[in-house]
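As you look at this complex, bear in mind that one protein chain is not there, while each of the others sits in place.
Up next is subunit A:
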Amino acid sequence: MTGATRSGRPPWSEPSGAADKLAGVLRIPRDLVEAIVGHARADHPDEACGIIAGPAGSDRPTRLVPMTNAERSPTFYRFDSAEQLALYREMDARDEEVVVVYHSHTATEAYPSRTDIAYAGEPNAHYVLVSTREPHRDEFRSYRIVDGVVTEEEVEVLPADGNVVV
């Protein structure tokens, strides 16, 4: 789970230099991985989406928030805008930030599409892609998407953490 980069700058983003950071690693407890895959499987054939929040500045995912795909589509997802505003306010109040943004691809590989790259607006988040194209094999991969540049990163699955919210 390393390596590939692909460019394609979103039209509203200009280089900030942040893309030069070395590829990182997503450290995530097993119960959160299972919850994301479960959400993706449950919503298949539509794309599932959501976030994992964590304490601001910690880079530690702790609280899973499945979101409504307002598009209810097998080829597109978009957070419901009212639900998103409520979520961001709640995170502000709890001194949390978005640590992971996840969504599923239901017929293609777990790699960011041109649309995913164009919309990527959380430079500090890990973008997790799950593919549900094969019924019995899960693909779970993580990327940074900054200034239109995709960098795949390692996923380190930690033991299940009973304290996370799933």
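The criterion applied here is as follows: a residue touches a chain if its C-beta (ideal position, glycine included) is under 8 Å from a C-beta of that chain, and two chains touch if they have at least 3 such contacts; residues count from 1.
Keep this in mind: contacts and distances are computed from a predicted model.
The listed options are "ABC transporter", "ATP-binding protein", "MoaD/ThiS family protein" or "NADH-quinone oxidoreductase subunit K", and the UniProt record of the chain not shown names that protein "MoaD/ThiS family protein". Summary of contacts with the chain left out: across A:C49, A:L64, A:V130 or A:V149, the touching residue is A:C49.
Touching the chain that is not shown, out of A:D116, A:E139 or A:E152: A:D116 (per the contact rule at the top).
In the full complex, subunit A touches the hidden chain at residues 10-14, 16, 47, 49, 51, 67, 71, 73-79, 81-82, 84-85, 88, 97, 101, 103, 105-108, 112-116, 118-124.
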